[in-house]
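Below is one structure, written out as structure tokens; comments come after it.
Excluded from the complex is one protein chain; the other protein chains are retained at their positions.
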Amino acid sequence: MKSIDLNCDMGESFGSYRIGADEAVMPHITSANIACGWHAGDPSVMERTVRMAVEQGVKTGAHPGYPDPMGFGRRFMELSFEELRNAIVYQVGALRGFCSTHGIDISHVKPHGALYNNAMVDETVARGIAEGVASIDTAIPVFVLAGKKGQNMARICRENGLRVVFEAFPDRAYTPEGNLAPRSMEGAVKTDPSEIAERALMMAEEQRVVDTDGNTIEIEAETLCLHGDTPEAATLVRSIRSTLETSGVIVKAV
Amino acid sequence: MKSIDLNCDMGESFGSYRIGADEAVMPHITSANIACGWHAGDPSVMERTVRMAVEQGVKTGAHPGYPDPMGFGRRFMELSFEELRNAIVYQVGALRGFCSTHGIDISHVKPHGALYNNAMVDETVARGIAEGVASIDTAIPVFVLAGKKGQNMARICRENGLRVVFEAFPDRAYTPEGNLAPRSMEGAVKTDPSEIAERALMMAEEQRVVDTDGNTIEIEAETLCLHGDTPEAATLVRSIRSTLETSGVIVKAV
Amino acid sequence: MKSIDLNCDMGESFGSYRIGADEAVMPHITSANIACGWHAGDPSVMERTVRMAVEQGVKTGAHPGYPDPMGFGRRFMELSFEELRNAIVYQVGALRGFCSTHGIDISHVKPHGALYNNAMVDETVARGIAEGVASIDTAIPVFVLAGKKGQNMARICRENGLRVVFEAFPDRAYTPEGNLAPRSMEGAVKTDPSEIAERALMMAEEQRVVDTDGNTIEIEAETLCLHGDTPEAATLVRSIRSTLETSGVIVKAV
Partner (left out) sequence: MKSIDLNCDMGESFGSYRIGADEAVMPHITSANIACGWHAGDPSVMERTVRMAVEQGVKTGAHPGYPDPMGFGRRFMELSFEELRNAIVYQVGALRGFCSTHGIDISHVKPHGALYNNAMVDETVARGIAEGVASIDTAIPVFVLAGKKGQNMARICRENGLRVVFEAFPDRAYTPEGNLAPRSMEGAVKTDPSEIAERALMMAEEQRVVDTDGNTIEIEAETLCLHGDTPEAATLVRSIRSTLETSGVIVKAV
């Protein structure tokens, strides 16, 4: 029987600022990517988010980003290999602190925003992240973009002894090459709940997706990334999970 | 035979900014209090400092501070109990990340600057720090000001199951009550190397110090705090250590 | 005929984070207190907010705060007189940059959060703010808490050649001494729109308010502070303004 993990970025509030419907979404996912205080999040948000994940039986992954709160970690920054590796150790270590106070450990690492995107295309960034995670513990898996674009990062993670977990995006269009269609392309981001749920189901059951040409292509993924920052996020996530489980897919953490 | 620990604040450089003669001082101390990126330090400085400490056989303690790099953590900030506890977990966790990459663990926690000073006089601050450390690991000792003023903090740490290590300051004058003389008082900060070395020796051998009235009072301390941020710091630290060892005091970490 | 100014904190969003219903509230107020990037706000938010104010004919005041985005400027920080004065010059100068690009000038200064509260009780804070504003331009008025508690700050501003504009809070309870009732007291914060509107009207027309004992006391105020951070903020602000104007009070900037 097929199984799939559902992950979502969590804990991206900061001080008095609220982003994300964390309380509503958490019960329906299996892996939380928790911001570590650099692009978003703060110690009290991290504590609250880890506690909530533990209460809901959700896995606690680190979601490290660039040191750019003003840009929410979505702006590329030119960090050296050493700076990248140390930035990962710092942020993963900080989240691990909160995990340890709840008697659990980091379940995975998923880089955020521009750091994630650049890891897929820039070998220095990929190596910085991979060596950072591996230097802490090679038992911590890294989430990597499914499809052709993620293969380089996947190789580098494996060279560092790390397990790679490919992730796909059911609400994003895929090109015939198996890459995410650029957001500027019409239809690049799906918003129809039933279409997203159907795509999620095909990804989980068949490891395939319908590309922008209408053809069905392979997309190997162990986890699906869902979005938690819209008002309808919880409803959407619940409906995706329900569609998966009704069809016999087991929803569980990797 | 008597023994004493020598601690010094380390890793307080930040980006292109250099503070402290870390390379020169490290070989002569036994415990490093390593800044955690809030009041000072950054991930690359932390990595460098932990590595240097490991190479020199020096213990790696966390030196958490207020989130105030502009004020170097020396300005009081009114954080709530929860904010304090979580700030400790965050910073200790981050440093622990670097320790773990070198196969070691945090040896102790010593709060920095205004956070340290306020912990001695404000029960909320003391509890925030103590619960933060205890929630990570009760095996991590906390450095507390020797003398009357530190007793409250010491009690709170012990209530949280933590070991307390009292520290004295050989370059600071003590009042008859056993408190640090305010810096505004003439002679509050000693600068003569041989006087500082002698005071350090009396503290280590006799657990006593000559107060501002010229009387000898008791001061229970397991560690002595030395300063590493002057040009002559390394010379001074080396001479203190030499004076201690020549007199038969064993200099070793707690 | 009586006139009154209506002020509201604006531009407190930051990067991807949104706070405040600025677009909806702006058309109904006469003075905007615009965050300057320290406790909240960023350059793009400042530009957007100044432009919006100009388009709506609303005055653009500076709303400087402590350098504490994590605490939203609501946590006391122990800054020296020089640090305070320079923090004011920096933040007011930065906002003035955006004003100048729109051909206008800073209309007033209203300190934010803990900085405002401390200015009313701590002479060093009051002097730091007053000298900072005066060093830029003594033609810039400062908003000061109406009632007994604000008298010291008012005196210090006047000693620095600054005009003082007293502000009252129609949604806050007042003690018989003419001070704000502490938020912990039941009924300290009014939420009933018609009660708030009535209190605003009495403040504007009679310079009086009903205190927590039910007596009517004097409260001299030229501006009323309204809140823009709740979902119903715009409706409430519009209804207050409507009540004032229907009763013949002229709503205009000071």
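Chains here go by letter, A, B and C, matching the order in which they are written, and residues are numbered from 1 within each.
FYI, a residue touches a chain if its C-beta (ideal position, glycine included) is under 8 Å from a C-beta of that chain, and two chains touch if they have at least 3 such contacts.
What you are looking at is a predicted structure, and each value in this text was computed from that prediction instead of being measured.
The chain omitted from view is touched by exactly one of C:F14, C:F76 or C:F98, namely C:F98. Considering the whole complex, the residue from B:G11, B:P69 or B:G128 that touches the absent chain is B:P69. Note on the undisplayed chain: of the listed residues A:C8, A:A21, A:C99 or A:A114, the one touching it is A:A114. Interface residues of chain B with the unshown chain, by the touch rule above, are 14-19, 42, 69-72, 74. The set of chain A residues touching the chain not shown comprises 67-68, 70-71, 75-79, 83, 114. Seen across the whole complex, the unshown chain contacts chain C at 37, 42-44, 46-47, 82-83, 86-87, 89-98, 100-101, 135-137.
In this section, only the chains that are shown with their structure count from here on.
Of all residue numbers that take part in the contact between chain A and chain C, over half occur on both sides, making this a same-residue interface.
Rotating chain B by 180 degrees superposes its CA atoms on those of chain C, with the angle stated to the nearest 5.
In this assembly, the C-alpha centroid of chain A lies 42 Å from the C-alpha centroid of chain C.
Between chain B and chain C, the centres computed from C-alpha atoms are 43 Å apart. Shared interface positions of chain B, defined as residues touching 2 or more other chains, are 83.
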